[in-house]
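A single protein chain has been omitted; all remaining protein chains appear in their positions.
Read from first to last, the chains carry the letters A and B; within each, the first residue is number 1.
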Amino acid sequence: MRWLRLGALLLVVGFLLGTAVWLRPFGSPTAFEMDDYFLKNAQVEAGANNVVTSVVFDYRGFDTLGEATVLLCAVVGVAFILRRVKP
Amino acid sequence: MGNFAFLAAMLLVGIGLWALVSRRNLIKLAIGLSIIQSGVNLFLVSLGYVRGGVAPIYTYAPPGVPMVLPTPQALTLTAIVIGLATTALMLAFIVVIYRHRGTLDAGKIRELKG
Partner (left out) sequence: MSVVVRTIARLLLPWVLAFGGYVIMHGHLTPGGGFQGGAVVASAVALVVIAFGAEGLKGQKNLFSFLEDLGAIAFVALAFLGIGSTFFRNVLAGGGGLFGTPVPFGPNPGWLNTGGTLPLMNWAVGLKVLAGLGSVVLLLALFGGKEDG
């Protein structure tokens, strides 16, 4: 059982490494039209030098809103789980 | 060896998978999940790398140099914070399991075993 598990793991890791070798070469992404738009227009439209910040908070603000909600839910969950239980 | 960043990311995922299938301690399982998550984040960021590029920040940027893609970096930022939240929740669950069962061995917690 243990050797079967390790064999399956080796198969999966070998597949992952083979995929990494056969991917597109590192440093030449396929689709970059949207990112070119961000790089050209983010400074004028959002007024910030940091393009990543303008993508996070301006162009993709809904993503950040959902992410803040997930963080809030996790904190509330931790506070609920670790509360002091009255005996 | 042009794809060394992808290889490093996949090796991280492999290390995390090894921790998941061969360890029983719940804390070690959480560490394995965190390592897998680090590998996936590294893979996403390295997918957006442009050869010779600098960070997409215009403050004192060298002129005429290409910039790496900003969108994978922004989405990876989101993924990192969500991973942190899930790690905190996982550790809280582990604390409660240890408090109720007195053990961290995943093989001995059998209520949900199918």
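Some observations on this one:
We adopt the following convention: a contact is a pair of C-beta atoms (placed from the backbone, for glycine too) under 8 Å apart; a residue touches a chain by one contact, two chains touch by 3 or more.
Since the structure is predicted, the reported quantities are computational estimates derived from the model, not experimental observations.
Touching the chain that is not shown, out of B:R24, B:R51 or B:R99: B:R99 (per the contact rule at the top). In the full complex, subunit B touches the hidden chain at residues 55, 57-63, 77, 80-81, 84-85, 88, 91-92, 95-96, 98-99.
Where subunit A meets the chain that is not shown, the touching residues are 40, 43-50, 52-54, 56-58, 61-62, 64-65, 68, 71-72, 74-75, 78-79, 82-85.
Going forward, only the chains that are shown with their structure count from here on.
On the side of subunit A, the complex with subunit B involves touching residues 5-6, 8-9, 12-13, 16-17, 19-21, 23, 25-29, 32, 34-35, 38-39, 42-43, 49-52, 55-56, 60, 63-64, 67, 70-71, 73-75, 77-78, 81-82. Touching subunit A in their complex are the following residues of subunit B: 2-7, 9-11, 13-14, 17-18, 21-22, 46-53, 56-59, 67, 69-71, 73-75, 77-78, 81-82, 85-86, 88-89, 92-93, 95-96.
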